[in-house]
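For this depiction, one protein chain was excluded, whereas all remaining protein chains were kept in their positions.
All chains are identified by letter, namely A, B and C, in their written order; residue positions are counted from 1 within each chain.
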Amino acid sequence: MMDKNIVKQIRDKAKELLSNGTIKCVLGYETGTDGMNARPAFIYEPEDVDRLIFDNTCTHNLSTYLRDKRENPVAIVVKPCDARAINVLLGERQIEREKVFIIGIVCQEVVQVSWGELSHDAQMRCKICNQHTPVIYDFLIGGPVDESAPKAEPPANVTAMEGKSSGDKVDFWSGQFSKCVRCYACRAVCMGCYCTVCFVDMLDPEWVGIKIATPENQMWNTIRAFHLSGRCIGCGECARVCPVNIPLDLLNMKMEKEVGEHFEFVSGLSSEEPAPLASFLKDESLGIGE
Amino acid sequence: MSRIGVFVCHCGRNIAGTVDISTVVEAAKKLPNVVYVEDNKYTCSEVGQDVIKKTIEENQLNRVVIGACSPRMHENTFRKAVASAGLNPYLLEIANIREHCSWVHSDDKEKATAKAIDLVKMAVAKVARHQELFPKQVGLTKRALVIGGGISGIQAALDIADAGHEVFLVEREPTIGGRMAQLDKTFPTLDCSACILTPKMVDVAQHPNITLLTYAQVLKVSGFKGNFEVEILQKTRLVDHDKCTGCGSCWQKCPQKVASEFDFGLGNRKTIYIPFPQAIPNKPVIDTSNCRYIKYQGWEKDSKGKKPPECRICEKVCPTDAVDWGQKDEIINEKFGAIVVATGFKTFDHTTYGEYGGGRYPDVITGLQLERLMSASGPTEGEVIRPSDGTHPKTVVFISCVGSRDDHIGRSYCSKVCCMYMAKHTIMLKEHDPDIQSYVFYIDNRTGGKGYEEFSRRAQEEAGALYLRGRISKIYRDGPKMMVCGDDALMGRPVQIAADLVVLATGMDPSDGVVELAQTLNISYDTNRFLIEAHPKLRPVETQTSGIFLAGVAVGPRDIPDCVAHGSAAAVKVVGLLSQDTLTTDPMTSIVDPAKCVGCFMCEDVCPFSAIYRETTRDGRPVAIINETLCTGCGLCVASCRPGAIDLHGYTNQQLLAEVVSLCR
Amino acid sequence: MPVDFQPKIIGFLCNWCSYAGADMAGTSRITYPSNIRIIRVPCSGRIDPLFIAKCFTEGADGVFIAGCHPGDCHYIEGNYYARRRFALMGDLIEYLGIEKERYQVRWVSASEGKKFSQIISAFTDKLAALGPRIKG
Partner (left out) sequence: MNKITSKKDLASWLDGLMKDKVLIAPAFVDNQSVFKHVANVAEITFDFKNTALSVKEWFFPATEPLFTIHQKDGDTTLEPIDIENEFVLFGIRPCDAKGLKLLDKVFLGAPTDTVYAERRDKTTLVGLSCLEPSPQCFCNSMGTAPNNADDVDIMLTEVVDGYIVEAVTDKGKALLSVAKLSNSKLSVPKIKCPTELQVKNVPEAMKSCFEDDYWARIADRCIHCNICAYVCPVCHCFDIRDYPTSEKTERIRCWDSCQSPGFTCAAGGHTPRPTKASRLRQRFYHKLLYFPERFEDFQCTGCGRCVALCPVNIDIREIITDVPKLGEKSATKA
C-alpha cells in the first residue's frame, strides 16, 4: 500500500536537492527484485528520482549507510525510529549534521518483510512504538500524529523471558546461539556497529575464539548486545536479517529497558544528552556494591 | 620469543610453611616460555636480589616472574633488581602468593599450593605480554601563578618566592590583603590585624621574585602540569603606576565621593582611590563607573540630564602626570609550571533573612561591618556608633550562624570562625566602652583550636557577655531600639531584648566568579561552590588536575592560622614541583591506536584528568590522543572504548585476557 | 553435582582499595576459601565488562569484582562509571541464564580485610551450592 502523495513529495524534494546541488546523493527506497518489497536505493541523478518509493515494506534503517557517505552532503529518508538513530550517530560524532538533509516521514508501522512474500502483519516493534513523528528532520512528510498514546510497555516477550528460570533461560539461549553461524549480518546492518575492527574480529586480544560454537557464539552475542546498550533505537534490523532467525532484538530490547529503568535514558531522543555509560550520578546505587 | 625466569620465595616460613614450594617449582618448569625456575629463602634480601641479577645474565632471561609477597610491598624493590641486570624494569610480574595465598589459606596446604601454582601460571601468562616501558621526561616552566591576594595567597606567594622561584600574584581588587585587611583585631591573641598583615603585604610588593598584578583577572588557562599557558586581564586604572608616587593629592582633591566597598558602605571613598591607607600597591585606580570626566566624555546631547562638569582635577593636581585617560585594558600572556588558587570568600548576604530585617535596618550589621567600625583606620576612626544616628550603643545583640548550618537557605556547613569572632567582638566592645552589654544568641558554641575555649570563657567571664542558646525569631524597630525576639532554649522560655545594635555573625560564601574560574582551570567544586581537594585527608592542597593547588577559604571555611598553614602547604607542593628540572611521567599510561579509533570521544567524556585531546590523522579522521603527562593510568578510557582502540600499558587487554585464559584452559 | 565441587572464581580487584583490602586480610591472617584467583587492576573503572562475559565463556563458575567505595576512588570517578557498566552487564548475563549469584560487585576499602574474607567465604559457599555453571 503505497501513499502516492508521500512518494511524490519524496521525489520532488530529492529532485530539488540534487538539481540545486545541495546534496550529492539521496538515500531512499526503491522496489526490490521480487516486485513487492522495498530495498535501499542510492540516487545520484535528478532523472533517477522516480525510482524512489515509500511504503510499509520500507523496513531498512538507512542511517546505517550514513558513515559510508559522510564525505559529501546527502539526503536521507527516515522513519521516526531511523531518525533516533541519526541522533545517536550525531551524539557519537560519527556524522556532521550540516552534511545530512533529513527527509522525515511520519510513520504508522512497517510490515514483516521477507523476499518474495508480501505480508500485512505489522512488525512487533511497531505495535509497541509510540514515536510516529521523527524527532529530527529538515523536511517532514505526513500529517501530525496523535502521540498521546501511553508510553510503551516493555515488550511482553522480554518480561516473559525475565520470568523464566535460569535453567530455562540457558536452554533457550543456547538453543538460539547454537544456530548462529557468525555471518555478522546483525552487526553489518546495525547503524551502531561501526567499529573499524570489531572486538570479535580481533586476533589479539582474542575476545572471542574462532570456533563457531555455542559458547563463542554466546560471547559474541552477549557483547554485541552490551556494546549497543544505551545506543540501540530498536529498529529491529538485527533480528530481521538473521538468516537463522535468532531473536536478537530480544537482547537489545532488554538492555534498553534496563537503561531506561537505571538511568532514565532513552537512546536517540536527542544528540546532546550524554551517553548513559559516559556519565553517572554520585548517589545512584544500581543495586551494586554496598 | 620470551625467556621467562620464575623465582619462588619461601619468605622464611611465611610462604613455605603453607605452600609446598617444590611442587610450585616443578609446575612452573612446565609452563610455556619458562626457561628457568628457582626458589629462594628471601627473594627480597640482598642475596635474593643478587641471585635474580646473576640468573638474568647467565640465562639471558628477558622476563621475570617472582612468586612472593604482595606487589604493593616489593614491586619497586624487584623492579630495581631487574633493572640493575640491564633488563627493562617493567618486564617483571609478581605473583602474590603470600597475602593472597599462604597467609589466608594456612588451613589447607594442598589447596594453597594449587592456588600458588595458578597465581604463578597467571603471572607467567601475563609477563609474556609485557612490553618494555620507558618513562618520558618533559621540561617545565619554573614559575608559579598564585590567584588571589588574601592572606592564603600572600603566604603561598612569599614561601614560593623565598624558595627561589618566580611568582605572579594576581588579585582582582585594586589592593592585596583580602578579608584579613578588613579586620580590626584577630582572635584569640587580639593582636591588630593590620600590624601582622601589612608587613607581609609590603614583603610581597618588595620581593624580587614576586610580580604583583592587582586589578587583574585570569581569563584563560591551557596546557598542563609544568607547562600552563595563562591569559591574564590587567584592567585599566587610568593611572600610570610607573609614574605615580602614591602621594595622595589626587584622592584628597577628587570631588566625587562614593560608598566604600572596603567599609561595606559605612564610609565613603573618592572615585580615584586606594581602598585603605595601607593598600598595596599604595597607588590609586580611577573608578570609571563614577568618575566625572568619564561621565563627561560619555555624555551626549540627547542623553538625559545636564552635561556633567569636565573635572579632571586629579590630572591637574598630579605632580607626575600619572593620570592617563588613554590607558586601556591589557592582556598579559605568561607561562607557569604550577598554579595556586586562593580565591577566598565573601560574607553571606544576610538580607536573605526576612526575620532579621532583610537589610532594612541600618542598626542590624554584619560582623565584618563591626570590624570596620572598630578599626582605627575605619570610617569612624574606631568609634563604635550606630549607623542610624551615630549614638553609642550600650546593648549589643549578636546572632550566630547567619548563613551557616541552615539547610533552608542552602548553607548546611558551619563557617567555623563565627563563634570565635563573636567572642572577640564582645571582648573588644567591652574594651571600647565598659558600659556595653553584649548578648550572644548561639546554636552551639564551637571553640575548637589552641586557646580558643579559654578565649570564649574570657568573653563570658571577663567581658560579661551573656550567652543564650537559641534562635532569633524576629527583629523589629521600636523607636530607637531594635527589639530582638527569640527563645532561650536552655531555660525553655521566650526572651526579648531591646538592643541598640544587632550584629549578625554572617558565614562565609565562596567569592563570586569562583565557579567560572574553576571551569577555566578544570578543577571541581562542591554544591556550596567550595573547591574540591584531590583527597580530603591525604591531599588537602592538591586538585585532581595535577599542577593546580588550593589554599585558604576557597576550599572551605577556616580561620587565619589555618589559612596561613594551608598557603604554606600549597607552597611546599609547588616548590616540590618546580624544584625538578624535568618531569618524569609514569609510563603505565593509556595509549591510542589511531587506526582503530573511530573518533566517538567517549574516552574524552569519561577521563577525570582531561588527559585526552583530539588530533586529525593524515587521512583526515579525528582521533583521540593521550597526554602522557596528565594520564594517571586509571584505564577508565580503555574500558569505555568500544572499538578497543585504547589500551593501558602494564594492564593491556591482552595481558588481562592471558591471565583469565591461562587460568581457565 | 559432586559433593566436593570446587567453584572456579575469578576476581578483579582495584589496586588502591580492594587489592589492598585483600592484602589486609592476609596480613591479619584471616582465612577464607582458596577458590578465588585474583587479577590486579588499577581501578574498577579499568574493567571492561567484556572480561566478565569472557570469564564465564571460559568456564568460570563465579566472577567477583571489587573497587573503592563510591567517593573514595583513587582516580576520583572511576568506580562511578564502573558501577553503571557492571549494573548493565549484570542484568544482561542474568537474562542469559547465568544466576545473578554467580556475579558479585562489591566495594571493599583497604582497611576492610575482614569484610573481604567474609564476602569471599559467603560467595564461595553460594557458588558451591549452585554447582558447576556448565552442567554435565
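Throughout what follows, a contact is a pair of C-beta atoms (placed from the backbone, for glycine too) under 8 Å apart; a residue touches a chain by one contact, two chains touch by 3 or more.
Please read all numbers here as calculations on a predicted model, not as lab measurements.
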| item | value |
| --- | --- |
| Candidates A:46, A:73 or A:209 - the one touching the absent chain | A:209 |
| Which of A:88, A:170, A:189 or A:259 contacts the chain that the document leaves out | A:189 |
| Interface with the undisplayed chain - residues on chain B | 595, 665 |
| Residue ranges of chain A at the interface with the undisplayed chain | 32-34, 37, 39-42, 60, 64-65, 68, 114-116, 179, 181-185, 187-189, 197, 201, 203, 209-213, 237, 240-241, 243-245 |
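Here is the rule we use: only the chains that are shown with their structure count from here on.
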| item | value |
| --- | --- |
| Rounded Å distance between chain A and chain C, as computed from the means of their C-alpha atoms | 35 |
| Centroid distance [mean C-alpha coordinates] between chain B and chain A, Å | 47 |
| Two or more partner chains touched - positions in chain C | 49, 54, 77, 81, 85 |
| Shared interface positions of chain B, touching two or more other chains | 606, 640, 653, 657 |
| Touching residues on chain B, where the partner in the complex is chain A | 595-602, 605-606, 622, 640, 642-645, 652-654, 657 |
| Complex contacts: residues of chain C adjacent to chain B | 8, 10, 15, 19-20, 22-23, 25-27, 29-32, 34, 37-43, 45-49, 51, 54-55, 58-60, 74-78, 81-82, 85, 117 |
| Chain C contact footprint on chain B (complex, rising order) | 70-73, 96, 98-101, 103-108, 111-112, 114-115, 118-119, 122, 534, 544, 588, 606, 608-609, 632-636, 638-640, 648, 651, 653, 656-657, 659-661, 663-665 |
